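For reference, the structure is listed below as structure tokens.
All protein chains but one are shown in place.
Right after this comes subunit A.
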Amino acid sequence: MRWSSFKYLVRQGWHSMVANRLMTLASVGVLSACLFITGVALLLSLNVNSFVSGLSEQNEVEFFLTDETTADAAAQLQTQIAAMDNVAECLYISKSQAVEEMKVYLGDDAGVLKDYEGEGNPANPLPASFRVTVKDLAYLSDTVSQIQTLLGASVSGVQSPTELGTTLVNLQRVVGAVGWGLVIVLGVISIVVINNTIRLTVFARRKEINIMKFVGATNGFIRLPFFVEGMTVGAIAGLVASVLVGGGYLGLLKALAQPEASWLSEFTRCMLPFKTVMLPMAGLFVLFGMAIGSTGCATSIRKHLKV
């Protein structure tokens, strides 16, 4: 094909978009709406996932030790705990460190702990402890049991958010499944809806295709403008959806950054940054739109080429 013919066909694709502007608008509108809803579901899923992951990273279990546990024994146990598969970190908090932490917690009233300060102070009632951060909340109970077994008689008590861990893991699973399910369902709906819209566009122009066939146009020659049209419609819809989703997300991030929304800071802190999430999503939308638009055109036109 000559370069001039190729340029002509590309121009024809764009020209027919303008000439059939109502159908073009319908296609762009339908595809944008589907991509927008898909984007919202995707953002929701990604952010809840990030939130749950953020919470699990902070998750700590504290194992309190009996006063009989010596510093040497504690150091040995700490090494063994830190070597466990599901343990991210194991900190040893000595009795005197526990007093210092308590003083920070009490603030102005820290003076009441004056008599308990100092390493080896026999009056100090606070126990030493291991503060363990687990890698995966799903195995929290198992890890706690393993550590308890290891510590044996040295452990005097355990402070573990086992129930919270289980709840978070379940929430993450549900949100993940629902979110991705929505993305897949909406993606399929987008393909079906845009295919039907393109089919209508092609059907409205079946006479034109028929004329092209009778003047000796090859199938490729007829397809190319439709292909260009489908790709352009898809790209525009991808951009529109990206702007809508991106604008909404940016607005939400700004609103959550206001002092009035500080009570949501735990959630806001874990929200994915705009650039990290929106740039790949916009690229994905445009590519997805172009792929749907062009394949939709290619398949819809096939029937009318059999003349």
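To be clear about the criterion, a contact is a pair of C-beta atoms (placed from the backbone, for glycine too) under 8 Å apart; a residue touches a chain by one contact, two chains touch by 3 or more; residues count from 1.
Simple rule for what comes next: contacts and distances are computed from a predicted model.
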- Note on the structure: Per UniProt record, missing subunit out of "Transport permease protein", "Tripartite-type tricarboxylate transporter, receptor component TctC", "Periplasmic nitrate reductase, electron transfer subunit" or "Cell division ATP-binding protein FtsE" is "Cell division ATP-binding protein FtsE"
- Task: Determine which one of A:Y105, A:F214 or A:W263 touches the chain that has been left out.
- Result: A:F214
- Item | Touching the absent chain when the full complex is considered, from A:S16, A:T69 or A:Q172 | A:S16
- Query: Please identify, in ascending order, the residues of subunit A that touch the omitted chain?
  - Reply: 1-2, 4-5, 8, 15-16, 19-20, 207-208, 210-219, 221, 307
